[in-house]
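Below: one structure, written as structure tokens.
Only a single protein chain was left out; the remaining protein chains are all shown in position.
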Amino acid sequence: MKEKQTCLQSASAQTATKRKNPLAQLIDRLYVLFDDKKVRYGVLAVAVVVLIYLPMKSSMYITEVMTTFWFHVVVCLGLNIIVGFAGLLSLGYAAFFAVGAYTTGIMILHYGISFWLTLPVSVLMAIIAGLAIGGPTLKLRSDYLAIVTLGFGEIIRLAARNLEITGRATGLVGIDRPTFFGIAMVRINHFYYAFLVLAIMAIFISYRLQDSRLGRAWKCIREDEDAAEAMGINVVAVRLLAFIIGSVFGALAGSFMAIKMTAISPESFLFTQSVMILLAVVLGGMGKIPGVILGAFAVVIFPEVFRGIGQYRMLIFGVVLLVLMIYRPQGLWPERHT
Amino acid sequence: MVILEIKDLTLRFGGLTAVNKVSFGIEEGSIESLIGPNGAGKTSLFNCLTGFYRAQEGDILFEGKSVMKMKPHKITTLGMARTFQNLRLFKNLTVMENVMSGMHCRASAGVAGAILRPPTQRAEEKRIRDVALECMDFVGILDKKHRLAKNLPYGDQRRVEWARALATQPKLLLLDEPAAGLNYDEKMQLVELIRRIRDERKITVFLIEHDMGLVMKVSEKIFVIDYGTKIAEGTAQEVQNNPRVIEAYLGKEEETAV
Amino acid sequence: MSEVVLTLKNLETRYGQIYALKGISLDVREGEIVTLLGSNGAGKSTTLKTISSLVPACGGKVEFLGKDITNAPPHTIVEMGVIHVPEGRRIFKELNVTENLELGSFTLKDDAERKRRIDNVFELFPVLAERSKQSGGLLSGGEQQMLAIGRALMTEPKVLLLDEPSMGLAPIIVQGIMDIIKTINERGTTVLLVEQNAKVALKLADRGYVLETGEIVMEGDADKLSKDDSIVKAYLGH
Amino acid sequence: QPAAPSQGEDEEAGGAEAPQFDGEILVGIMVPVTGSEATYGQDMENAMKIAADEINAAGGILGKELKFTLGDDGCDPQMCTAAASKLVSSEVVAVLGGYCSGATIPALKIYGDAKVPFIITAANSTELIKENPGWAFMINSPGYHQADAAADCFEKLGVSKLAFVHQGDGFSENLAELTRDEWLSRGHEVVAYDVVNKGEQDFSSLVTKIRSSGAEGVYWTAYHADGAMLIMQLRQGGYTGEITVADGSSSVQLLEIAGAAGEGVYCTSPPVVDYLPAAQKFISTYNAKYNQEPGPYAGLAYDGTHLLADAIERAGSTDPDAIRDALAATDKFETLCATVTFTPENVLEESNFMILKGEGGKWVLVE
Partner (left out) sequence: MSLQEIVIQQLFNGLLLGSFYGLVALGYSMVYGIIRLLNFAHADIYMVGGFCSLSLLTFFGGTFLGKGWLGIIVSMLITMIVVGLLGVIIERVAYKPLREAPRLSLLITALGVSMVLYNSVMVITAGEYRAYGTGLGYDGFSIGSVFITHTQAILILAAVALMLVLHLFITRTMYGKAMRAISMDRDCCRLMGVNVNKIIALTFFVGSALAASAGMMAGVYYGSLHFYMGFTIGIKAFTAAVIGGIGIIPGAMLGGLLLGLLESFGTQIPLIGSAWKDVFSFTILIFILIFKPTGLLGKKESERM
């Protein structure tokens, strides 16, 4: 059907009949194509091969940046479970990877425990942290939850800054790097592969969770808690699970970050970190896994590409972010495209 | 046999007593209705039954078991499902997803199941889908299964609520004003549907409704409350002729009923 | 014959790609009660929303007292005296009853007058006076419906657009509401009424239109319509 | 507004009328040129370029042209690792810079692994060297030199009860701790030991606390901007004791912002070129080229560049091991700020701290 007359853009929402430009239409079509499982697996297979091959061909710098990207994929997918799937606004996600990083750091540095053995402890600590923050605050509405998570993030950071065991403001320095089946993990390539494996696992788990009973329950409580409750969904338990799983993702990423950096300090876990991760998730497309990955990519790559322009960099980042959000309010790769 | 028994139930909001010492029982396999003026406390009573409000006094026995202190999701799992007076659909989810949510309490896969997907979990997923499709078919919205709930016309949104409640595979279905916003024709279809729910699916139905035509047609027993207190109960005929009911609720003119 | 106050000419509205109104024309004369019938999804609510500019028209025209008000900002339409009581009551849940009513007279500057009108509404709906300090969200369905109508009356409108006022009301209240609509109408307010309860609506109205999938399929005097076979079958029943 | 020198300007200055070179030597600069510490980083980069111009004008190093490539660490550990690996990927011969201690630590590991000699020209946390045994060299006096200087300063002022305020970052906390321990070991009293969070503006409750603790002196170990606010609020709140600030606050901006409150404030300062007779030529070159004053760390940055050039000349090749050995063997190398000899840990042997005092809106050298 042809449009006879331009509709005035006004008033009510649902009626917004925005005309899409051809580029946006093309992108949307590609997105729809990607939702087909076969296409998706095809693309992923090719991507995996390329990505495994990448560090052998590229410079150390590119590998370093890509490693940072994989790290962000893991944490963004972790936050996506909390924010995108379950609809709980969290402004203190950095606290979760602080928990992982410090757990690993302290165990290696103070007790000389092998890195691989610190991982289960890190997961355990993440579960405790998830329960600690999720437990008492489950009744809170989204924005109040946001401030509690923000406060929690600050509490964790300040505690790390003030406690002796976490090395106070200087942090933990000189964390030993582990060996993996006899190979000492020292080169950036090793970390590239470590984070790549972590990221692939995160993607896989995210997809599996999304298409499960639990994933659907999250969507329901995100939409309407009371109705979800009436459908027999244990809202409290399901929300708590979202917190715990998200926090485990973050903690594992944090543990690996600790050995990659060999030094961690409270300044790596600032509020701005949490906000950047949230930004990546929303910019990419909350709740949509490829969207979140795209968001992580944007957040990591942008500052690198514009490294040359010095102090204008973040200004331009802000402007680009604004323009993108205004033109694609649902994110770059939204959960639903109609 | 009585499937649901309410004993001296009292619910107060501050100074207001919304439900006042109400007692009655619902027979298993029957269709019964609750009527009463606006603000009489009908929805509040439903909310008590399903655990959304905590009544201060009395007791609610579902299949002989007290559900007074239970959380809503527990009660749903026991087999009591409801719809909402002011539609509470998951607006941004598809019809299919809405209805599948009803099966949550009849499945058990957890985190490990979701990630590892053992055969049991696959079978369960298939069962969830099948039940959802069947429920949508039953209420007649199968052809709209991929549309977003919020974009459906009001009447269809109501149907999604029914399908979703049916998907929880209840023993007792509570419907809060299911006919609101439907026209005559559609109301007649609803009468048919309610009967099929009972006859084919063996579900007891308890409904709140203001459309007297429908209530009279479908219910085997009617309870009337006013100001939170039960003022009458009986068959359609008995209630229709009860002077207290006429005074408080029906009024003189018969035209208001379809 | 009295003056035409509200005219729709070939009005078209769409939601995305779906045309909800495919060019409808109707008029409402001063002092009339006109009813709009139709099954679910026929476009009744959309018609009212387009008149009050809540959704944009993408073709055709809405005229009020000869002036083109198509797609004018909603608040200016209210200022001209066209008030729309939307489907589903839309009470401000966290404001109390009195505050809800006060908002109804937002365009009014005079506080004493506002008070007088609130008292008027309380007189029409004594239950509201009893609940005057209760949050709107905690009223029962029927109380909310009364509040919605009362709120609309606060502006003393010239034309009242009512979307399913009887939905969810007890029979005795339905009678009451219909009487009140009659009273308001007799005091000089023109009414365009959308109702599922066709029997009641046709009894009250002077004229009626029947809408099906976005088009007007029938129109005429209320008594004539209530005797029409197809209408009896679909909307009235016996 | 300081004009950030563009790429073009740089080339023009480097290659104007210089002699023919036989290839080039690429050296990395790692400083923050964005973020909160960008000004200092910029100063340091500028000073290094001046040194490079001089070196190239004198025929370069080993007949090759000295060239720089910049890695911005943004004073942020994450950015820093990217910057460091970018420098290593560009196969630099050595790296100069390092301003924020926190953001320098992760880079140290990278340089150590890649065997790139690194001259740290500003950061001076004692934690640094441990991370990179052998490949990093500190030409700024480490914290314990400053702790000594501060304790001496307060003793001279006749103070016994001292309050410490740091800013909760590795650098300022480390210094506060060192000085506190030194102070206690000299038999004095510490009556308050506090922190202000970065970005906080209101210190009034802290001022009250300090006042009520009976402190006779306050030692501020962090940066100048917040230092200025603290000084103002101390005076505004009726505190009348002595105030000394540490090297992070040695910028004149501290006095500009603090105004009248800045009079009589002491500073334990790293060698700032303004007070060094030998540095007058450097200052005028800097002024001429960038139309602004060299900041507090410009001198060390300039020195570091010359030290590196000298070491490569002595090594006779750009082989990393040779450069490292040459650096370690540096013996009484005269620079603007100090005479450089390294301890076995590659740390400066002699303290280069000096004491300044705020007078009439300017720092003047005490002694």
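The letters A, B, C and D name the chains in turn, as written, and every chain counts its residues from 1.
Note that in this section a residue touches a chain if its C-beta (ideal position, glycine included) is under 8 Å from a C-beta of that chain, and two chains touch if they have at least 3 such contacts.
Only a predicted model underlies this, so the values are computations on that prediction, with no experimental measurement involved.
J.: Return the single residue from D:101, D:141 or D:233 that touches the missing chain.
T.: Of the listed residues, the one touching the omitted chain is D:233.
J.: Among D:24, D:113 or D:194, choose the residue that contacts the chain missing from this document, as touch is defined above.
T.: Selected residue, touching the omitted chain: D:194.
J.: For the chain not shown, which residue from A:126, A:150, A:214 or A:228 touches it across the whole complex?
T.: A:150
J.: Tell me where the left-out chain touches chain A, residue by residue.
T.: 11-14, 16, 83, 89, 136-137, 139-141, 143-144, 146-148, 150-152, 154-155, 158-159, 161-162, 226, 271, 275, 278-279, 282-283, 286, 311-312, 314-315, 317-319, 321-322, 325-326, 329-331
J.: May I ask you to list the residues on chain C that touch the chain which is not drawn?
T.: Touch with the absent chain occurs at residues 52-54, 73-75, 78-79, 83-86, 90, 92-95, 99, 102-104, 106-107, 135, 137-138, 151, 155.
J.: Spell out the interface residues on chain D facing the chain that's missing from view.
T.: Interface residues of chain D facing the absent chain: 1-2, 35-36, 38-39, 168, 194-202, 204-206, 208-209, 211-212, 224-225, 228-229, 232-233, 235-238, 253, 256-261.
Definition applied: only the chains that are shown with their structure count from here on.
J.: Find me the chain with the mean Cα position closest to the mean of all the protein Cα atoms on display.
T.: Centre-most chain by C-alpha means: A.
J.: Farthest chain from chain C, comparing Cα centres?
T.: D
J.: Distance from the CA centroid of chain A to that of chain B, rounded to the nearest Å?
T.: Between these chains, centre-to-centre, one finds 41 Å.
J.: Taking each residue of chain A in turn, which ones touch at least two of the other chains?
T.: Counting only residues that touch two or more other chains, chain A contributes 14.
J.: Among all residues of chain B, which ones touch two or more of the remaining chains?
T.: 151
J.: Which of the residues in chain D end up touching chain A in this complex?
T.: Of all residues in chain D, those touching chain A are 4, 33-34, 38, 72, 76-79, 81-82, 85-86, 88-90, 102, 105-106, 109, 113, 125, 127, 130-131, 166, 168-170, 172-174.
J.: Going by the contact rule at the top, pick out the chain A residues touching chain D in the complex.
T.: Interface residues on chain A, with respect to chain D: 59-65, 68, 161, 168-171, 173-174, 186-188, 261-263, 265-268, 303-304, 307, 310-311, 313-314.
J.: Report the residues of chain B in contact with chain A in the complex, numbered from low to high.
T.: Counting only chain B, the residues touching chain A are 50, 52, 71-73, 76-77, 81-82, 84, 88-93, 97, 100-102, 104-107, 109-111, 113-115, 117, 121, 124-125, 128, 148, 150-151, 164, 168.
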